[in-house]
Structures are given as structure tokens and as C-alpha cells.
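All protein chains but one are shown in place.
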Amino acid sequence: MNPTAENPLRVVVWGENRHEQVEPHVAAIYPDGMHAAIKSGIEEHLGDRVRVTTALLDDPDHGLSEERLAQTDVLTWWGHAAHAEVSDEVVERVHRHVLDGMGLVVLHSGHWSKIFVKLMGTSCTLRWRSENDRELVWTIDPTHPIAQGVPHPIEIPQQEMYGEQFDIPRPDEIVFLSTFSGGEVFRSGITYRRGNGKIFYFSPGDQDYPVYHHRDVRRVIANGVLWAASDRPARETPVLLRYESGDFFTGHGYQGAMHNRDDA
Amino acid sequence: MNPTAENPLRVVVWGENRHEQVEPHVAAIYPDGMHAAIKSGIEEHLGDRVRVTTALLDDPDHGLSEERLAQTDVLTWWGHAAHAEVSDEVVERVHRHVLDGMGLVVLHSGHWSKIFVKLMGTSCTLRWRSENDRELVWTIDPTHPIAQGVPHPIEIPQQEMYGEQFDIPRPDEIVFLSTFSGGEVFRSGITYRRGNGKIFYFSPGDQDYPVYHHRDVRRVIANGVLWAASDRPARETPVLLRYESGDFFTGHGYQGAMHNRDDA
Amino acid sequence: MNPTAENPLRVVVWGENRHEQVEPHVAAIYPDGMHAAIKSGIEEHLGDRVRVTTALLDDPDHGLSEERLAQTDVLTWWGHAAHAEVSDEVVERVHRHVLDGMGLVVLHSGHWSKIFVKLMGTSCTLRWRSENDRELVWTIDPTHPIAQGVPHPIEIPQQEMYGEQFDIPRPDEIVFLSTFSGGEVFRSGITYRRGNGKIFYFSPGDQDYPVYHHRDVRRVIANGVLWAASDRPARETPVLLRYESGDFFTGHGYQGAMHNRDDA
Partner (left out) sequence: MNPTAENPLRVVVWGENRHEQVEPHVAAIYPDGMHAAIKSGIEEHLGDRVRVTTALLDDPDHGLSEERLAQTDVLTWWGHAAHAEVSDEVVERVHRHVLDGMGLVVLHSGHWSKIFVKLMGTSCTLRWRSENDRELVWTIDPTHPIAQGVPHPIEIPQQEMYGEQFDIPRPDEIVFLSTFSGGEVFRSGITYRRGNGKIFYFSPGDQDYPVYHHRDVRRVIANGVLWAASDRPARETPVLLRYESGDFFTGHGYQGAMHNRDDA
């Protein structure tokens, strides 16, 4: 997809928005919420090629109605303290839209969100420590569009440590690897395709540190949003269909496991 | 793992066992059930290095109690008509055991089983036709242990057609690709790692054709069982733990998202 | 890269141009040479966003001087009968430009070209037959930009058969799989990254059949050219450099294996 001012990418930045309400030190760093910082980072880099709105956990339907998702090219997801409060119905809806072709950018503690865990099929556990580690983000795939425009490495002075083993499926692509002062390593920028959709997970970013104000982190998120947007002409649900011999294009309905033989 | 007669691999062949009860033409091909044919194929190749038992949908707990799974090195799964009847509780249990290190071999229509769909995170849909296609199974990775001892290609005279697009995550390894008389193609032998467990999906095999009596198909399933057995010394659940700086080995408990800072 | 009429992609279509000179039946299909057909297919789809020229084996330096390659964003390669006549010096030059970031699209029998074999590190052998097989090209990765705008499957009425095992490194991405009337299968559309460069191999296309006049094949080649163009700002050679502790950005010269310790 090659968005323009006339045909901009429609991005929804989803935020849990709880730490900001409850913890003064978080509110001090992100006075308008982390979602506002993430939104402004995307706009800063993509300008009028993108139209960004936000959706919050406490909005009706978490701000993610069927109608809204149908109008969303890429969804970004930040959650942490309230993963369990996200309704299963909304998770199913987002999951379907990803398989149909909506892009998804999962950030930091979103690794344990219901939607990411469902898409991965694993526990998505890791090792962690929040003690002001310095994080270095190294580009492993120098050809990747998500890696353009940032130094090698990106230096983040203060960060939570996320370390291996990260219990995830083998990524389609590893774009970035991170190291921490303590010596840990993490697959911090990775991509997956699921159905017709593309997923980018990027771990830098935390409520306790001003990571979403970091210029390189903002650039990577903007790059990731652009990359995750589908190249396909339309949203489409993968379906199971029968195709007669010699006809490759007119699949027809599945009528149940016991009807194999009568189906033709 | 290198099983011996003294320390054999413990395999459970799980079967839905419905078609065999309801459809006379299936019972004619598999008088003792498909699970019996699959079991005998594994024993034929692995002999006393393996101890195979069966478990059926209609058994209490589907034959898959916590105690039994804890004693199972590799589980094979065939289901089709009654995927929906498998209890979510058992699916969760099997899922956890796979992440902990139990091997899983998913056969044919098991692509749409609850356990496979949960592990994949996608729709696992495909195109199909049951019209006596000839299937050819080509080895793509000649170094893979699962591909040893079978011709290139394996010829299966009569088969159901399964064709792309198969909505699955990118496999860790593609061992086999199949073609069908009608011209379709399918990633028919693929591997995944999830958590500490290994998964092999193999599509040849059907209730309407005597595929589980085919000598090469039986060999591949036996190879897959051997491959899926863990090399790890013990079952282990991936967990999320905090590690203090400089201490790599004594992770301690996660106390919730709001306790990051006080945790130490 | 997002080429425009003001800043078009510079593409060189390299052709061996021997069959067309020696075999009347080839000349009948491709009166201006296969390179002309490939060129027009790219122009047909990319229009003024691309500036395509051709280079031929019999040109001085095979048309691939240092200066020309430095001005080339993407090189396409078709060779067959005269792989051995390509000078090693030119192969080294093209190889270096690929590692530096030039895109490369290798077509059909180019699988056995010196440049492809050198980049792959394997024998690049396969099975084949030129007997009017029908080829079906199935899209395996529906999210891939190279797969956009073509039917699933692409039908090519007459083709040479290329079959597995294709002795290549595991592809970074499998975009297309092909089947043939005879039942064979082939990884027909695959991608690799090497150094800072991107490589797309696409097997449909032959001197004996009018494959480069096929609308979908032309579309795929145009898509491949666009995809292979680098997203990086400039050509850059990967180098081995020493970096002092704490300095991530100013690598300095390697002075030989015996100078490790004195180097600082």
C-alpha cells in the first residue's frame, strides 16, 4: 500500500490507559496518555499520508466496534495492567479482522494481550526486570523497510528489560535484536503473517520510562504501521471451500464433515 | 531422544472413531478403526522402541486425563466429524502439555481440530475435494529425519484433495509438498515448535481411502512420532519471571502488572 | 522504495540472446529477443515509474560495467545456453552490487547462472522436462506484494517442467508453488536477502514457449522488480570492522588476523 494525502492510511491507536490514571509518575511522563504519544509519533513521520485516531479500553466496545475495525487499515495495541478486562468478543472480532487483512502492531507489554496470545498460540512469556537498564536495539535485517532511518544500534537510556526465552512461534522475520545493561537479549522487532494480515511486534516502550518520546522508537513504530498495511485490494476472510476437478475458481460451500461424498 | 526397548517412547494415538461407527464403507476399510491402523503403522516401524496405546473421543475425558498426558511422550491426533465435541477443558490440557514439551502429530482433517487451530492462531482453512485424486508427496528437505526411508515421490493412488491456500503460520520446516491429479498443491508435511514442544502436521490420510494402510504413509507417521519426541530431560512450563541484574538463574514470581517497581 | 515519474526505478534487463539467434522457433516467438518481451512486460505494468534498458551477453563487458551497475536499481537475469561464457569478473561485480543493495530478479533457467549459483552456495540443480506441460502457479503467501494482481492459480498452458528437488537454500519467503501436468511440484517464486540486497527468483518463462507474453507472468515480474528495489538510501558494502567498547558507530580498519591484540 502506498498511502497519500488523498488516500491516507487509517490507523487506530488502542490504549489501555490505566497506568496513566492511577500512577502519578506515569501521568507525569505521558500527561495525555501513552496512546497520545504513540499517535503523535506516527503522525510525526507519516504526516498527511495517515489519519490516526485513538480507542481506549473504557470506551464502549473498547472503541473497537465491527464498523470501526472495518474502517481501520492498521491497529496498534498497548495493554498491560488490564489485559483480562478486554472482552473475549472484541478479541474475536479483532482476530477475525487480522486474518481478513487488517494490519496489527503490538507494542511492549502487549505481548501478553489476549489478541497477541491468541494469534501466536503460545504462552508469550519472557523474563523481565524494571530497573533502568539501557537497551540497545540492533538491526539484524538491513533490507527491511521497518529498519530504515534509524541508527544501528538505537540507544534507549532507560528501559524495562525483556529477555529470552520469549515463548513465541519462530518469527517470519527478525528485524531487531535488543540487548540490556544486565546482559540479556530479546527478539525485540519481529514480524508474522496470519491469514491475510501482517503483524509487527516491537518491544521497546514502557509506562515507567519516556520511551514513546524517543525519536527512533517513534520512527520504528511509524515504519511498522506502514509495513503492516495490507497490499491486498480488500478485506477477505479465509474460508474452507470445495473445488471440483478442473475448476480452480468457483469454490462452493462446505456442508459438514459427513457430506464429503454427496457434496458433488 | 533415542528410545530403546528398555526406555521406549510412550505414544498415544487419539482417534475420533465416529466415521467407522456410522459409515459402513469406512468400517470396511478400517474394521478396527483408523486409530488401530495408525497404531499398527507406528509399531511396524519402531517395534519395541515404542509403546503405543489409543484414546478415543468417547472415552471418559476423551482418554486424555492429566495423569495420562503426563505419561505421554507423543500424541497423534485424528479428528473430523466431531471436532466440536472435544471439550475445551481437554483442549487446554493438551495445549499446556505441548507447550511443556509433549510431541504432537496432527493428521489429515485434524487441521481443523480445536487443538491445532489453537496452536496455530489462524483459521486453518484450505480447499478440498474428495474425488479419488492421485496424490504425490514430494520431499522438499532431503536432510530431514522425517523424510528418510520413503520414495521421492510417495504415490498415493486414491486420496482426498487438500489444496492451497492453507491458512497456517509459515511452517518452521516444509518437509513435503503434495500435488493432486487435479493440479492442486499442498504443504502436506510441515513442522512447528511451540513452547518446549514439537509439532508435525501430515495431511495424507482419510476415512474414505485406505491411506493408513499405505506403507510409505505409515513410515512417515512413525518418523514423525520419533522426531516429535522431546530431547529435553523433563516437561517444563514456560513462565514469566523477574530476574535481578547479574542473576541469570533464579527468576522469581510475577505479582501483577502494578507491582513492577516494588517487586524487588 | 516508492518510484515516481520524477524519480523512476532504473532497471536493466539482462539477456543471453543466443537461442533467439540460433533457433528459428524461438525467434518466431520472440522476434526482438526474450529481453525485449521481459522489458515490455515491466513497462506495461510500471509505466513511467520505471526506466528499463537492456544489456546482452555479446555487449562489451556483457553490458554490465561498473558504472552501469552503479546506476542500476534492479537487474533481471535470463541465461541458459551460455552460462559458461559469462566472465567471472562480471559475476564478481554483479555479486558485489547485490551485496551492496542492488535488487536482482533471476528468471527461469537463470537458476544455473554463475551469479545465482554463487549467491546460493548450492548446486541449484532440479528435475526438468520440456514437453508442453501445463503449469499452475499457486500463491502461498497472499500478503506478499509480489503476489498482488494475479489469479490463484495462474494458468500457463504450455511450459517446460521444473521439479523438486530444487537444490537451493531454504528461501526467506515462498510466494508461489507450481504444479505441472505430469504431477511435479516446484518452488517457483521465492525470495532471498543477501547482504543489503534483495533477490527474487521466478521460474515461469522459457525460450520454447511464449511465457513472457503471458499477462500474469509479466505482472509478477513487474511486481518482483518493484519489490527487489532497495529501501535503503544508498549502496553500501558490508565490511568487517573493529569497534571499541562503548563506541557503536565508528568502526575502524581491520589489519589482518595477527593484529587482533595490538589493533587498539
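Labels for the chains are A, B and C, by order of writing; each one numbers its residues from 1.
One rule holds in what follows: a residue touches a chain if its C-beta (ideal position, glycine included) is under 8 Å from a C-beta of that chain, and two chains touch if they have at least 3 such contacts.
All values reported here derive from a predicted model rather than from experimental measurement.
Colleague: For the chain that's not shown, point to the residue among B:P31, B:P145 or B:G253 touching it.
Modeller: B:P145
Colleague: Among C:P31, C:G47 or C:G121, which residue is in contact with the omitted chain in the full complex?
Modeller: The single option touching the absent chain is C:G121.
Colleague: On chain B, what residues meet the omitted chain?
Modeller: Within chain B, the residues touching the omitted chain are 2, 101, 136, 141-145, 148, 151-153, 155, 172-173, 193, 196-198, 230-233, 248-249.
Colleague: What residue numbers in chain A mark contact with the hidden partner chain?
Modeller: Here the touching residues of chain A are 134, 136, 138-142, 152-153, 163-165, 170, 174, 177-179, 181, 183-185, 187.
Colleague: Tell me, which residues in chain C touch the chain that this view leaves out?
Modeller: 19, 22-23, 80-83, 99, 109, 112, 118-123, 125-131, 133, 160, 163, 165, 167, 169-170, 172, 181-184, 192-195, 208, 237-246, 248, 251, 256-258, 260-261, 263-264
Going forward, only the chains that are shown with their structure count from here on.
Colleague: For the protein chains shown, what form does their contact graph take: line, ring, star, complete or other?
Modeller: Graph shape, chains as nodes and touching pairs as edges: complete.
Colleague: Can you tell me the C-alpha superposition angle of chain A onto chain C, nearest 5°?
Modeller: Rotating chain A by 180 degrees superposes it on chain C.
Colleague: Would you mind pulling out the distance in Å between where the CA atoms of chain A average out and where those of chain B do?
Modeller: 29
Colleague: Using mean CA coordinates as chain centres, what's the chain A-chain C distance in Å?
Modeller: Going by mean C-alpha positions, chain A sits 32 Å from chain C.
Colleague: Find the geometric centre of each of chain B and chain C from their Cα atoms only, then give the gap between the two centres in Å, rounded to an integer.
Modeller: 38
Colleague: Mark out which residues of chain C touch at least two other chains, giving numbers and ranges.
Modeller: 136, 141-142, 152-153
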